[in-house]
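Could you have a look at this structure, given as structure tokens, before my questions?
Right, chain A next:
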Amino acid sequence: MVSINPSLILVSTIQVIIALVFSPLVSGIIRKIKSYFQSRRGASIFQPYMDLLKFFTKESTISENSSIISVFAPFIVFASYLSACVLFPFLGFKNGSGYDLITFIYCFGVARFFIALAGMESGSSFGGMGSSREMMISALSEPVLSIVLFALSLSVLSYNLNNMLSSGWSIPGILLSISMFIIVIAESSRLPVDNPDTHLELTMVHEGMILEYSGPLLGIFHYASMLKQFILIALFVSIFSPNIENIVLAIFIKFVLFLLTVFLIAFIESIVPKMRLFKLPGFFFATGILGVLAILIYFIK
Partner candidate 1 sequence: MIDLGFIFFYLSVGFYILGAIVPLAFSKNKSLSLKIGSYFGLTASAFGFISGIFMFLLPNPILFKLLVIAPNIELQFYFDKLCAFFLLILSAINFLIMIYSLEYMKSYLNDNIAKFSFFYNLFICSMSILFLVSNSITFLIFWELMSILSYFLVTFEYRHQHVRKAGFFYIFMTHFGTVFIISGLLYWGTFSNGLNFDALKMAAMHMSMFSKSIIFLCFLIGFGTKAGIVPLHIWLPMAHPSAPSNVSAMMSSVMIKTAIYGIFRFVIDMLGVGPIWWGSIILFIGVASSLIGVLYALMEHDIKKLLAYHSVENIGIIFMGIGVGTIFSSMSLYTFAAIAYCASLFHVLNHAVFKSLLFLSAGSISKIIGTRDMEHYGGLIKNMPKTALSFLIGSLAISAIPPLNGFASEYQIYISMLNLSYFSHSYWKLFAILSPVALILTGALAAACFVKAFSVSFLALPRSSEAKNAKEPNLMIIAPEAILAFSCILLGLLASNILFYISKILVQIDSNFNVVYFQTTNLLFFIIFGLFFCLSIIFGKIFGLFEIRKVPTWGCGINLNSKMEYTAASFSQPIRRTYSFFLRPNRKITLNPAKPLDILFSEDLKPPFTTYLYSPIRKFILNFSIKMRFLQSGYVHFYLAYIFITLVVLLLWYR
Partner candidate 2 sequence: MILLFIVLIPIIFSFFCVLPKQTKITQWIASCAIMLASLLAFTSCFYVLSSGKILFLSNIFAIDLLSVPFVLVIAIVSLICSISSIGYVNRDIEINEMKKSYVKPFYVLLLLFVCTMYLSVLCQNLGLIWVSIEATTVISALLVGFYRKRASLEAAWKYIILCTVGIAFALVGLILIYQAEQISLFNGVETLNWFKLISYGKNLDPNLMKISFIFIMVGYGTKAGIFPMHTWLPDAHGQSPAPISALLSGVLLNCAVYAILRHHLLLSAAVGSGFSSNLLIGFGALSMIFSVPFILTQRDIKRLFAYSSVEHMGIILIGFGLGNFFGVLGAILHMFNHSLGKSTLFLSTGSIVKRYGSNNIARLKGIGQTKPLTSIIFLCVLLAIAGSPPFGLFLSEMYIAYAIFQKFGFFPGIVYLTLIATVFAAFMYYLGKMYFSNQRPDFKFKERIGLQHIFLSIPIIILIITGCFLTPSINIISKIVEYFMRGI
Partner candidate 3 sequence: MNFLSFIFLITSLWMLQTRNVTKSVYLLILQSLSLSILMIGIPMISLGYDFNLFHSAIAAILTFFVKVVLLPFIILRVNKKLRSNDLIPMNMSQGLSLLIGIFLIGFSQVLNSSGFFSTSHLSSGYSFFAISSILIGCFYMLSHRALLCQIIGIIVMENGIFLYSVSLTNGMPLIFEFGTFFDLLVGVLVMGIMTNYIHGLFESTDTENLTELKG
């Protein structure tokens, strides 16, 4: 059980607000950087806010084949990402006891379950395809993510995310950081695993599932995926940032690292083509092997 203390609630609220406010901005920055690499001027970094606003002013439509699950799925997905936000102290608050690694991982599981159900609702092949591929990719990426996180937890002998902050700052941590970075890319539906920009049936995964949505419900989905991306990058940064006593300096370094990661994601997305779906298992396997290697280096000497 978590001890309900006011400061914890305060920190959680702040975390949620930060995530809610800044996650579209991260998306915007990535797009901006990408357009820079594509030699375009691109939209403003605040364009995602505009997009969301646009979505929320429109009418909601969903497929006529769908049921109540389609209606609730966006909210569930959104709520579960927000829960993940609370369960993970990316601001570096060190007193909470409920910051649990496994629950954190399973928050994504909840969202994934319902988004896949929503994808199957429409009855068209696109949705089904999206769901099917999403579940396959999750079955690949989740173990790899867990290898990384468990390895880190092993290094600090605790599965409390609180204790795992900055735990990746070591030599095997570099290996872990690579695989973690790949997972961040994969989980936030980016190239080379998924392409967030196209609606081409051969490539789409995440977009396929929400193809039949429009208006506010679609907006929620988009918002949720930006939220997820934000959380994952924040997770990555806070784990692999150095442990510094000075809070101001620490937040500053984290901020810089955050921007760096965002830049890296955009950079990689600009130079990497979409990978074939059935190349992914090998890709993730290699990533997982990196994690296992890291564990070996850590503990078997």
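Some observations on this one:
By definition in this document, a residue touches a chain if its C-beta (ideal position, glycine included) is under 8 Å from a C-beta of that chain, and two chains touch if they have at least 3 such contacts; residues count from 1.
Basis for inclusion: all candidates are chains of the complex that A comes from, given by their letters.
Given the structure is predicted, the values throughout are model-derived calculations rather than measurements.
Candidates 1, 2 or 3 all belong to this complex, yet only 1 touches chain A. Remark: chain A residues 1-2, 56, 59-69, 71, 75-76, 78-80, 82-83, 86-87, 98, 100, 102-103, 105-107, 109-110, 112-113, 116-117, 120-125, 127-129, 131-133, 135-136, 138-140, 142-143, 146-147, 150-151, 153-154, 157, 159, 211-212, 216-217, 220, 277-278, 280-281, 292, 295-296, 299-300 touch candidate 1 in the complex.
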